[in-house]
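The structure appears right after this line, and notes come after that.
Here the complex is missing a single protein chain, while all its other protein chains stay put.
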Amino acid sequence: MTIFLGVIIFILLASILAGLARVLRAHRPEDRMLAAQLFGTASVAILLVLSRMMDMRALLDVAMVFALLAAITLAAYVVLAGRRLL
Amino acid sequence: MILDLLAAILIASGAFFFVAGTVGLLRFPDLYCRLHALTKADGLGLALIAMGLSLLAGSAAEILRIILIWFFVALASATCSHLIAAHARRVDRERTDD
Partner (left out) sequence: MTDPFLLFDLLLAGAIIALAASTLAVRDLFASIVLFIIFGLLSALAWVRLSAPDVALAEAAIGTGVTGALLLKTLHHLRFVTGRLALDTATGFTPEHPVPPAVLWANAALCGLITLGLAVAFLGAPQAGPGFDVLVADALPQSGVDHPVTAVLLNFRAYDTLMEVVVLLAAVIAVWQIERGLTAAPAPSLGEVWQGFARLSLPAIVIVGTYLLWKGAEAPGGAFQGGAVLAAVGLVLLLSRLYVPRPSHRAAARWAFVLGTGAFAAVALLVASGGRVAFQYPIEHAKTLILLIEGLVTISIAVTLAALFHGREPVAIPNERDRDDT
């Protein structure tokens, strides 16, 4: 099971890294923020799996912090860019 | 044993949806399509992985925390998609007005 979960987190991390191409070559800034948002969700998934694999419940707290604060940066972007300011 | 197998299937399909989301991010033609791909894929992906891990979890408290994490990610992800889509539409309108 541990090996299987190891493969899973590798795939999740690889999918984040593949998505980086979109951040580097975006048509518009919204694309970049959107990609960062997806990476946040993938990181939460990785943390959930890691908490199982490493047997550390504290990682669930890290995942919870990610989950709660995920929207802050994006909201800041929308507010600042909303008046054509960014 | 069956529980482990079921968990493995759920987690593997969750990872598959994350990969699908990335493919959508890279291959879809414009922001709105990508938005569609991402919100479906990562929402479902995380839900499946969270379900799989709940099956493996040792205690009810752990399951509850996993569910809470999933709930807030889903909430934030839906809100963010809405914010980004509304913002992008406003930008597009202003461009066509100019």
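Chains: A and B, in written order; residue numbering restarts at 1 for each.
What we mean here is this: a contact is a pair of C-beta atoms (placed from the backbone, for glycine too) under 8 Å apart; a residue touches a chain by one contact, two chains touch by 3 or more.
These numbers were taken from a predicted model, which means no experiment stands behind them.
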| item | value |
| --- | --- |
| Residues belonging to subunit A that touch the chain removed from view | 2-3, 5-7, 9-10, 13-14, 16-17, 20, 23-24, 26, 29, 32-33, 35-36, 39-40, 43, 46-47, 50, 53-54, 56, 58-59, 61-62, 64-66, 68-73, 75-80, 82-83, 85-86 |
| Residues from subunit B at the interface with the omitted partner, ascending | 72, 75-76, 78-79, 82-83, 86 |
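What we mean here is this: only the chains that are shown with their structure count from here on.
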| item | value |
| --- | --- |
| Residue ranges of subunit A in contact with subunit B within the complex | 1, 4-5, 8, 11-12, 15-16, 18-19, 21-22, 27-28, 30-31, 33-35, 37-38, 41-42, 44-45, 48-49, 52, 57, 60, 63-64, 66-68, 70-71, 74-75, 78, 81-82, 84 |
| Interfacial residue positions of subunit B with respect to subunit A in the complex | 4, 8, 11-12, 14-15, 18-19, 21-22, 25-26, 30-31, 34-35, 38, 42-43, 45-46, 49-50, 53, 56-57, 62, 65-66, 68-69, 72-73, 76-77, 79-81, 83-84, 86-88, 90-91, 94 |
